[in-house]
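All protein chains but one are shown at their positions in the complex.
After this line comes chain A, so read on.
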Amino acid sequence: MDLKGYFGRFGGRFVPETLIPALEELEEAFYEAINDEAFMAQYRYLLKDYSGRPTSLYFADRLSKHLSDIKLYLKREDLNHTGAHKINNVLGQILLALRMNKKRIIAETGAGQHGLATATAAAKFGLECHIYMGLEDMHRQALNVYKMRTLGAEVIPVTSGTMTLKDATNEAIRDWVTNVSTTHYVIGSVVGPHPYPMMVREFQRVIGDETKEQILQKEGRLPDLLVACVGGGSNSMGMFYPFVNDKDVKMVGVEAAGYGIETGQHAAALTGGSVGVLHGSRSYILQDENGQIVPAVSISAGLDYPGVGPEHSFYHETGRVHYTHATDDEAIEAFKLLCETEGIIPALESAHALAFLVREHKNIEPGTLAVLCLSGRGDKDMEAIKGKLFEEEM
């Protein structure tokens, strides 16, 4: 990354002038903080004793047998407090907000996992918290709405546009423009204007750092393959980044293909989109021939976003990471398989990552040492999945 926040030709700061001072302040505070041993000690303490890290790296032996004997480990981010990797980033950013003396916290959320993590950390530190959520997502992820409200956050329904994550992000940015002097905006993925993509990556890299240590301990070598789902791209970037210079480690990022890329109804910005500017950075996005943003479509609210982090766009073009996609139906099938073989109910987002292995395992050599980032647990998706799994009975 260069000084202006570019990864190759991706990234930057495409925001209203009002936000420039806030982004500069944030960037400076971030660099100071990560070089401040006291800050990092508090961050690590919270990750450990509050969120329960390190999360386990679990050998999924029964699932492995179903996948042509790929040796598959699951990085259990679902075991974090609040049930997903999102809390890693939120804890870092909330500590930063405190450091910058910002007492009002806002966030956007799609699946509700990032909103939930933000509401949780805001409660823990006694900060005022407002979460923007598309009305459509509030229906899909009602449990998380209820949890956020229980934690004292105000959940603000967003009724503009497609009423999903994209629109919630617009509203959060508008709020930030309006309340910029008192407010920190906790962005939930490696998207947005510089320094967010880099900062969120640094707060998520604990996933990959731990994985490296754990796999070396268990297997005495680095994995051959890493797999993670890509919405905005934070769990995947957290997993991939510490391995980027390990040339023999292959990486696969799985986007949501919704009803299928060919239908145009999907959320695959990298594999089905083109380069543009959305929410503050230049990256791959879903857009029409006039440069208007095309709504994303996915069964998974957390992947239902028409953009992707700029660093992913960079790895896509350099070829360092291979990006592919999985449809709603493939994700549901993978979801079932993980439940039935390992007794683990995954988030629908994470099920997309597994769907890649379910589809492609025959083309992967047996014995391949693979790690899949299980980014979250599936409690929040039980309502959405109910109609899909037991259609006949219900």
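Keep in mind that, in the parts below, a residue touches a chain if its C-beta (ideal position, glycine included) is under 8 Å from a C-beta of that chain, and two chains touch if they have at least 3 such contacts; residues count from 1.
The criterion applied here is as follows: contacts and distances are computed from a predicted model.
Not every chain of the complex appears here, and the one that does not is recorded in UniProt as "Tryptophan synthase alpha chain", selected from "Hydrogenase maturation factor HypA", "Tryptophan synthase alpha chain", "Ubiquinol oxidase subunit II, cyanide insensitive" or "4Fe-4S ferredoxin-type domain-containing protein". Considering the full assembly, A:Gly12 is the residue among A:Gly12, A:Pro223 or A:Gly238 that touches the omitted chain. Of the options A:Asn245, A:Gln292 or A:Asn363, the residue whose C-beta touches the omitted chain is A:Gln292.
Considering the full assembly, A:Gly276 is the residue among A:Pro54, A:Gly208, A:Gly276 or A:Gly309 that touches the omitted chain. The chain not displayed touches chain A at residues 4, 12-18, 20-21, 160-161, 166-167, 170, 173-174, 177-181, 276-280, 285, 287, 289-293.
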